[in-house]
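With one protein chain withheld, the remaining protein chains of the complex are depicted in position.
Now for chain A:
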């Protein structure tokens, strides 16, 4: 469990990115922070592994103040996946994945062996292990990024718009893959995105952020869809339009679900 208590982050230029945030991120679930740019979502994420230092307030992981820990050790115990994969261009795929275990003192051969298993986990061919990141496609690089994030078997996995830079088809694939991995591993995932569909797809809990890291609404996707807390939330999730505003029409004696424009999207099963 990750807990933020009245956490504020003010950058040196005076911008308050996060203002008195209170947030509980439950263990072994996926929590998605979603909001437009400037909502402080990435700042919140990066405060968890101290890549950004809080200005005030308390951040605890399982009841332990993260500021009582060495930041390097803290980061090695938390998986981190970023948008542009952030792989080391001069190291082979397998060595990229083995980075953190090797920093933790695991022997090279063992770390590489474990890395190969992880490539299986994220659905990558082992043949790619000896390639360099620049020789992979964007989607493959992101998979390697996920494998690297998982390599030290961390309890917590931070994901900063990890699928933001790949094309929609690959993104959908990667999302499904993440759902599968999470079903198998049950990590505490904190996932940042600006895509509300992605948030609803992946999140057990979705935290919708407004400017300054204020929580507009937090809850399960069903909660948020069924009861938007404000006009801002309703607009952001698009509750009143397109495929979120579905209604039922009876056609040939069956209940057909249609969208805003009356286009059928499916049939209700009784």
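The rule is short, and it goes like this: a residue touches a chain if its C-beta (ideal position, glycine included) is under 8 Å from a C-beta of that chain, and two chains touch if they have at least 3 such contacts; residues count from 1.
Just so it is clear, contacts and distances are computed from a predicted model.
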Candidate names "RNA polymerase sigma factor", "Glycine/betaine ABC transporter permease", "Putative Zn-dependent peptidase" or "Secreted protein"; UniProt protein name, chain not shown | "Glycine/betaine ABC transporter permease"
Can you work out which residue in A:87, A:115 or A:218 touches the chain that's missing from view?
-> A:87
In the whole complex, of A:134, A:252 or A:269, the residue touching the missing chain would be A:134
Which residue numbers on chain A touch the omitted chain?
-> 46, 49, 51, 72-77, 80, 82, 84-92, 99-100, 103, 131-135, 148
